[in-house]
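Shown here: the complex without one of its protein chains, the others still in place.
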Amino acid sequence: MNEHGLILQNAPHVRTSESLFTVMGDMIVAMAPLYVIAWFYYGPRALLLGLTGAATAWVLDMLSVLACGRRPDLRDLSAVVTGLLIPLLMPASIPYYVVVTACIVAILAVKFPFGGTGNNLFNPAAVGFAFTAICWPELVFSYPAPMQELAVAGEVAAKTAVSPAHNLMLGAIPSLDLFDMILGNAAGPMGATNILVILACGLYLLVRRTIGWRAPLSFLLVSGLMAMMWPRSPFGTFSSVGWELCSGMLLFGVVFMITEPVTSPKRGFAKVLYGATSGAVVMLFRYFGGFEDGFVFALILMNVFAPLFDRVCENVLHKIRHGTLLPKNFAPGAENPPKEKKKLPKPSLKKKTETEVGA
Amino acid sequence: MSFFVPGIVLEQRKEPMLSRDMVMMKPDSLRTFQNPFEEILPQELRPEEITEVARLADIIDESDGRSLYEELIEADKRGVDAVIADAIDDEPFISSQLNIALHEPEKIALALELCAKAVHADLSKIYVAVYRHVFDITIRIPKKLAGVEVMRFGGRYPAETRAYNKFRKEKNTLTVGTGALLHLVRAAERGISQTSCFVTVAGDAIANPRNVEVPVGTPVSEMLRFCGLAADPETVIVGGSMTGRSISDPEEEKVGVMTRGVLAFRESYKSLGYICIGCGRCDHACPEGLSASQLRRFAEFGRRDLLELYDVDRCIGCGSCSYVCPSRLDIGTTIFAAKRSLAAEKALAEKGGAAE
Amino acid sequence: MKKMNAATVSLMNDSFRKILFSNPVLVGGMVVGEIIIGATSLQNAIALSITFAIVTIPVLLLAPLIAYFVPKTWRILCYALVSMSMLFTAQAAVAPISPTIFDSLGIYLPLLALNTVVVAYSRLISEEKGVVFNLLDGICFSLGFLIVAVLIGGIRELFGSGTLWGYEILQRKASALKLPFSGFLIAGFLAAAVEGLRIVFHAKPYEHFSGGKEDQK
Partner (left out) sequence: MTILLSFFGAALTALFLENIVFARALGTSWLLYMLKHPKELVRYSVLLTIITVVASLIVYPLRDFITGTGYAYVLMPILFIVCMSAMYALIYFVTKRFWPEVFENIRKRLASATFNCAILGSLLIPYNEGMDLARTLGYSLGMSVGFVFAVVLIGAGMERIALCRVPKAFRGLPVLLIYLGLLSLAFYGLIGHQLPT
């Protein structure tokens, strides 16, 4: 046994078995059934769209990491998750270049300038989809009727159908009843129509603790409440709540996009605030917004205020624990060291006495 | 652990060390001392005789490093009404205290009675404190250990710190480690002074992992050779699996009274400078309810103002955040180092202030 | 050419740097608004840069003269009047580019008359400099502005509406590029590219002119 071949490592010497791969793998596993359903409804074109999205996002992410001068880490699949998320928001009859532009904007304009995987301030999939929704609204919001095989490449001749969200916007009576929408054979974005499968994936992610329960629950409560108070559909309040929640990308966004850990606040209560206000803003966008489903724009708007919620909760907690909103002589950014990173003492491997933890 | 309470429950992996008996490494190294109360049965010893035996055998309590004699004197002065044996091993692999309690319950019961008598505590109020969330063990932890009631501590890691905080708040309990209790019984019965300590030798590089009674000061390499090495270890750790430290040279490294375990692992976890992907697991893992991801970011960028606002001084350095981090970042170490440097600077500022 | 001593060389370098590495728009962050909203097509970009040149150069030239006569507080008025009067000649010069140039530019043409170079730079820097160096400064400013305007206007027109100077080139067009937010994004990426180039060529970093000397009343 070579005495000096040993590696020095820091305090907790047993670590969880999860790694980067499993964390992002959970999201991909959760999205897989949605792709299978989309493949069942719209033929192999859905899978190809997902593939192109994931490939462009991954390649661009690797290039941007190289451009930053850092070593690309192949286990980090967060770009693939964004690439898979974008096509699910779009109709299956969308041309490929739309998905590619969305991924380009998502990775290059949102993730790369702010520093890669853990530092983006906005949800990349939301910004990518918002950009394409502004560029080609007629392509992004015209949904093919389900259960028809779409041509894999070239011109897609698809019988289009009107999505429930569109009906609600015009105030018309949605042609499908609630049960059909839950089963998902309604026209709509590729991955956002089958409510049962989305809820199942959400449950799986909840149990795997990849997503928190606070933001989605408060989101659904507030949007349900607003749908109940100002119903848009002529029938009773209950059906209007059902239609509002099950139409458009609302439920899909709640499970996959609101809970994105990087852009949502870190504190538990701040997540509740974040979910509640984004629920209210989504409903406002649906009532007054220019687009059929303003979920994505509302999310981007709420990402702006996410750090604010965190800071407010932290100040309130500080008030509860220490009685004052801010520490005594709190100079933001003033008295800490100048720009270049202060060399923190290397985590000292000195004997961590048991009393330090024991007592 | 649960959805609502922050903190994590660690997978204990205490088998097969727990169910195996304790083994004495060097039997001939036992030293006896001249016991004036040789002929009296331990049960009839008077309180001051018990403290005298503890002083003569110079027994040291391995849970907090103070000598048992001082603890008994101080507890007697304070007026204590319950004596608790500390058999809480909440760190994975480590089971040195629990092993003693499970395999020699009668001796522990006798020792608890002696201690209770020594500090004039109520003889009926003696307990053995045990960590409840240990699932994968073959022998079951009974309700009563040889007549002594078992007090169960459960919940999230670090259970031991929480238990000690509870005892300190109650102020009328005396906590003694099971190792010290065993030494007290031996000293009272056969006049053997404390030369050894109880260590768990475990890890996936050890051929047959077990609990070992070792004379204090034996080098770690000797212990590893005693238990046999299945493979060439990449890291050797002295102390607990969550709070111990990795060593570079097992030859000089000596085992002390407070060392709970010696672990050898085939490969060290690969912390190759991954980046934080912002998954937020460490925020949920911190038992003190701190947002670990933000604190690590402030510590990395040297933002002392935000460190203070986010309450870095409440961090107890338990390492749960580093445990759950999927990209193997040393969050706990960074935050605890930042806390220490912040406290040092504040002390400096006060001293500077006071000096003017 | 008489031998240039060190001071003139450094002054000239100072101006030449304004073309790219300390570009007024991308690095100095001065005339950013008009570029981002105004330059949605190549014609607009050219019109803007012409107006910028016509408006700022005279102000910089007249700065030492005005500084000589007018007290400190009222110089800003003279500069504003000069730049506004030059605005008419600019509008005359810009008209032949295309008939619809004025309504596509809208308020951003007259706004150029009060950009930061005219308001702040002239009062701080160009009053002490000689007339020739002021001219050089003005030319470098306008060149820097032209490069950025043409780049941003060209990209947005080519990909935004598929045409270049009105001639159809691409069929598919991303019309979102003509909106202000993509103007910001493209300007941000261009600024990063210029900064990257500056790092690669180890050029001197940009120090903002109003940083040191607080400008007078």
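Labels A, B and C are assigned to the chains in the order they are written; within every chain, residues are numbered from 1.
The working rule: a residue touches a chain if its C-beta (ideal position, glycine included) is under 8 Å from a C-beta of that chain, and two chains touch if they have at least 3 such contacts.
Just so it is clear, the model here is predicted, and its values are computed rather than measured.
The chain not shown here is in contact, across the full complex, with A, B, C.
Per the touch definition above, the residue from A:60, A:134 or A:313 contacting the chain not shown is A:134. Summary of contacts with the chain left out: across C:105, C:146 or C:174, the touching residue is C:105.
The set of subunit C residues touching the chain not shown comprises 26-27, 29-34, 36-38, 73, 76-77, 80-81, 84, 87-88, 91, 102, 104-108, 110-111, 113-116, 119-120, 123, 178-185, 187-189, 191-193, 195-196, 199, 210, 214-217. Seen across the whole complex, the unshown chain contacts subunit B at 275, 297-298, 301, 303. On the side of subunit A, the interface with the absent chain consists of residues 67-69, 109-110, 112-116, 119, 121-122, 127, 130-131, 134, 285, 289-291, 294, 296-298, 300-301, 303-304, 307-308, 311, 332-333, using the contact rule stated above.
The rule is short, and it goes like this: only the chains that are shown with their structure count from here on.
Traced through touching neighbours, the fewest hops from subunit B to subunit C number 2. A centroid comparison over C-alpha atoms places C as the chain most distant from subunit B. Of all chains displayed, A has the C-alpha centre closest to the centre of the whole protein C-alpha set. Between the CA-based centres of subunit B and subunit C the separation comes to 69 Å, rounded to the whole angstrom.
A straight line joining the Cα centres of subunit A and subunit C is 40 Å long. We define each chain's centre as the mean of its Cα atoms; on that basis subunit A and subunit B are separated by 43 Å. Subunit A has no residue in contact with two or more other chains.
Shown for subunit C are the residues in touch with two or more other chains, of which there are none. The touching residues of subunit A, when paired with subunit C in their complex, are 97, 101, 109, 113, 131, 134-136. By the touch criterion stated above, subunit C contacts subunit A in their complex at residues 172, 174-177, 179, 182, 185, 188-189, 192. The touching residues of subunit B, counted against subunit A in their complex, run 3, 10, 13, 63-65, 92-93, 158, 160-161, 164, 221, 224, 229, 232-237, 239-251, 258, 260, 263, 265, 268-269, 271, 274-281, 283-284, 291, 293-294, 299-306, 308-311, 316-320, 322-328, 330, 332-334, 337-338, 341.
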